[in-house]
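To keep things clear, I will list the structure first and then write my remarks on it.
Every protein chain but one is kept in place in this view of the complex.
Then we have chain A:
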Amino acid sequence: MAVITYRQALHDTLREEMLADEDVFLIGEEIGVFEGSYKITAGLLDEFGEKRVRDTPIAEEGFIGAAVGAAMQGLRPVAELMTINFSLIALDQIVNHAAKIYGMFGGQCSVPMVMRTPGGGGQQLGATHSQNIELYYAFVPGLKVVAPSTPADAKALLRASIADNDPVLFLENLALYNTKGEVPETVEPAEIGKAAVSRPGNDITIIGYSRMATVAHQVADKLEDEEGISAEVVDLRSLRPLDRETLVESVRKTNCAVIAEDDWLTYGIGAEIAASISDGAFDSLDAPVRRVAAAEVPLPYAKPLERAALPSAESLTTAVHETLEAVGRRR
């Protein structure tokens, strides 16, 4: 099986989907000549031409709006927002138009578009360029939000997103682009809305998505190696729809859970997950569900402060230990 980067997986999938379906086209700032700020679209302008790889003016609301219109007309636009932070400028198009057109026009036309965009801090890009605001979109009925953490999932979920007949926010992460993983020769589209038990275990459930799913794996491996703790990792993969069933099933088995999220704690994705666990596995819980999240501050630009503000393997490990202590069966 080939080992490729997350970046490569995205690139290859875009290319394959464009080859397979002439209706698929790319639109965004600097994706053509410059090949994208993070080089996901490298070579695609040369291969597919300007008609299908559209460099746009510096106008996010404009090109997301254009993608909405193109999707309504039956094309399958894949828009690249340079970072999720810039989606705020296009918020009205995403929330009031992409998400609602199908319903408000009586189901007469759907909006099969994908918005690819990286979130994440840790790159010293300052408070306005380092946010994890996928929650804003996960909150909105009519949108789907997926967040792969591995190259294989990136491929499977991007295929699914492009094939989907509804608008999908496809969350990438700056810290994941260079990570590597095995990707099979052929990857079937994933089922959007299904979480993965990406590492089975018995003692505790760690729930994460995107970058924090990979951190959860590192922590789980270390806990197993050094302390014999068997942690199960659930990688959400999809934030809307949320796969409550898989979460609940895992917690019913392990009886405790820690949620790792890159966004802010209060009203964050973790709050919804904790509520779901409480709903579905209350009787199985031996300890309160804990959340590990970023400090609730605009992310500092100074490197040491930025590092301190973001959730880390250390803070997640601490939360696991404290939870197991509360359970009273730490080994």
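A few notes on this one:
Going forward, a residue touches a chain if its C-beta (ideal position, glycine included) is under 8 Å from a C-beta of that chain, and two chains touch if they have at least 3 such contacts; residues count from 1.
By our rule, contacts and distances are computed from a predicted model.
Look at the chain that isn't drawn here: its UniProt entry, checked against "NAD(P)H-quinone oxidoreductase subunit 3", "ATP-binding protein", "Aspartyl/glutamyl-tRNA(Asn/Gln) amidotransferase subunit B" or "Pyruvate dehydrogenase E1 component alpha subunit", names it "Pyruvate dehydrogenase E1 component alpha subunit". Note on the undisplayed chain: of the listed residues A:I89, A:I133 or A:L285, the one touching it is A:I89. In the complete complex, the residue from A:T56, A:T117, A:S210 or A:T246 that touches the missing chain is A:T56. As for the chain not pictured, it touches chain A at residues 29-30, 33-34, 37, 55-59, 61-62, 89, 124, 126, 128-129, 266, 295-298, 300-309, 314.
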